[in-house]
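The other protein chains are all here in position, but one chain of the complex has been omitted.
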Amino acid sequence: MKKPFWEVISTLDKRWIFLSVFIVITLPILFPINLPLKASEPVKKFYENIESLPEGSLVMISDDYDPGSKAELYPMTESVMYHIFKKKLRVVIVSLYASSPPMTERALNVMRTLFPNIKEGVDYVNLGYKDGREATIVEMGRALQKAFPTDFRGNPVGNIPIMKGVENYNSFKALISISVGYPGTKEYVQYAQGRFNINLLTGAAAVSVPEYSAYYNAGQIKGMLTGITGAGEYEDLIGRRALAAKATDALSFGHVFIIFLILIGNVAWFTQRHKGASHE
Amino acid sequence: MKRTVPIAILFISGLFMIVQYLVPHYRVNDAAGVIQQWAIIITAAATVLGVANLIRVSLDQALTKKQDWMYKWVILVALVVTAVSGIFWGVEPGTFCNDMIYFNFYTPMASTMYASLAFFIASAAFRAFRVRSWQAWLLALTAVIVMLGRVPFGRLLWGDFPSLVDWIMNVPNTVAQRAILIGAAMGAVSTGLKMIFGIERSWLGGSE
Partner (left out) sequence: MSETIGIWIAAALTIMILSFLYKDNPFYKFAEHLFVGIAAGYILALSWHNTIRPNLTEPLFAGKDWWLIVPAVFGVLLFSRFIKSISWLSQWSLAAIVGIYAGLAVTAFAEADFVQQLHASMLPLFSADEIAKFQQHPGIITFLHVTTNFITVIGLLAILVYFFFSKEHTGGWGTIAKFGTGLLMMGFGAGYGYTVMTRIALLIDRIFFLLSDFLHIL
């Protein structure tokens, strides 16, 4: 006997849903529409904050994510570095995640091809990863060179030109935390921002944005890139549409499909529930 | 002795870390710096301990041929190859550990593990997201508005959609998160103080 439509829907094998998700996401990637992006307020504030820094200013990036989150955060790393080098700023990069430094190195590789004049040790340095989490964050506010005695390649920090005179957070005009979870932006807000009065910006994975909104609206975070859409909006502002902007079409369709699934699932449940009640 | 010494260590270190925040004297700052550097090193040792524990558990399961024991050898071989190549030949770009293991093994696997969650969130949206009450309706409505408003589709549907989402993030969401942060902060401060003053001893394990 043929099953009613809504009964079929309500008992659908989840693998059909997986297949549908795959198709819905893949099609806009194969056939892009290039939907326009418009920067939201936190992204604009992020952009304007870096844009306002004078040439030669020293900034810090804290790359705190693993390859599992690189889809959202690696484009931010590249874009932020692009903006920094375009503005002729200097950057010191640290990491509280063991698996971040290679992605930082990859982004620096890309920057070296786009800005052939930048020199390691003079315009930028990757200090690598450090255990210790909150203790490292607080120690950087006291004596950064004690927390990081060598860079990622093992060179003593005292011999690196860009690190001359760098003692603590006061040496940096901005701290940009690109993070997915713990340790990351939240820990910088709690352990460093208020205590050392840091100009803190964040590139956050979308899943962290709701929580960081409380810090942003309290003025503890001065600018925020909100997930992959924020990264795409930022790429638009800096004039380099790259990885994140390309993902926006597929993301739009993905969101609409999830909304469709919620709707269909609830309609199916509602009809089955009433059918069950009417049979009693 | 077995309980008194650790409780005393915790009390002294914890109290000092609170005092160093409140006392800006340079000698206190210097001492705090030393303690913080020690914490960095001890945390690194804890990381090594975690890996050592994984080796111990995996080796035990592999040698005693427990369920899926063959896969435990995969863990052990992968761990040893990665650690040895990384420690002895380095982890910078140009090394085997970085170029082959990190970018061709670790990165795709980590990315795909997390990417597969997209399928499960879709399945959960279809099978488990049920609006049975006014609270669930509110949650669902907000989620739909945020999902539509944060992508370009939202602006195509209604020009003010992004502004509505901004308001939701800046007001109801911020208020909710703020309340949770305040509540969690009160809990964290009270738990921290209870541990430092020896009232909370569950971290010691075993019976009192």
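Going by the order they are written in, the chains are A and B; count residues from 1 in each one.
What we mean here is this: a contact is a pair of C-beta atoms (placed from the backbone, for glycine too) under 8 Å apart; a residue touches a chain by one contact, two chains touch by 3 or more.
Predicted model only: the values in this text are computed from it and were never measured.
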item	value
Option from B:Leu63, B:Leu141 or B:Ile199 whose C-beta touches the chain left out	B:Leu141
Given A:Asn49, A:Ser62, A:Thr202 or A:Asn217, the one touching the chain that is not displayed	A:Asn217
Where the unshown chain meets chain B, residue by residue	2, 5-7, 9-18, 21-22, 34-52, 54, 56, 68, 71-72, 74-83, 85-87, 90-91, 97, 99-119, 121, 125, 135-136, 138-147, 150, 160, 163-164, 167-186, 188-189, 191-193, 195-196, 203-205
Residue numbers in chain A that touch the chain omitted from display	15, 18, 21-22, 25-26, 29-30, 68-72, 98-99, 101, 128-132, 134-135, 138, 148-150, 152, 154, 189-191, 193-195, 205-207, 209-210, 214-215, 217-220, 226-229, 246-247, 250-251, 254-255, 258
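Operating definition for what follows: only the chains that are shown with their structure count from here on.
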item	value
Chain A - residues contacting chain B, complex	12, 14, 17-18, 20-22, 25, 35-38, 40-41, 66-71, 99, 101-102, 105-106, 109, 130-133, 135-136, 138-139, 142-143, 146-147, 152-153, 195, 209-211, 213-214, 217-218, 226-227, 229, 248, 251-252, 254-259, 261-262, 264-266, 269
Chain B residues within the chain A interface of the complex	21, 29, 32-33, 36-37, 39-41, 43-44, 47, 91-93, 98, 102-103, 106-108, 110-111, 113-115, 118-119, 121-123, 125-127, 129-131, 140, 143-144, 147-148, 150-153, 155-156, 162, 166, 169-170, 173-174, 177-178, 181
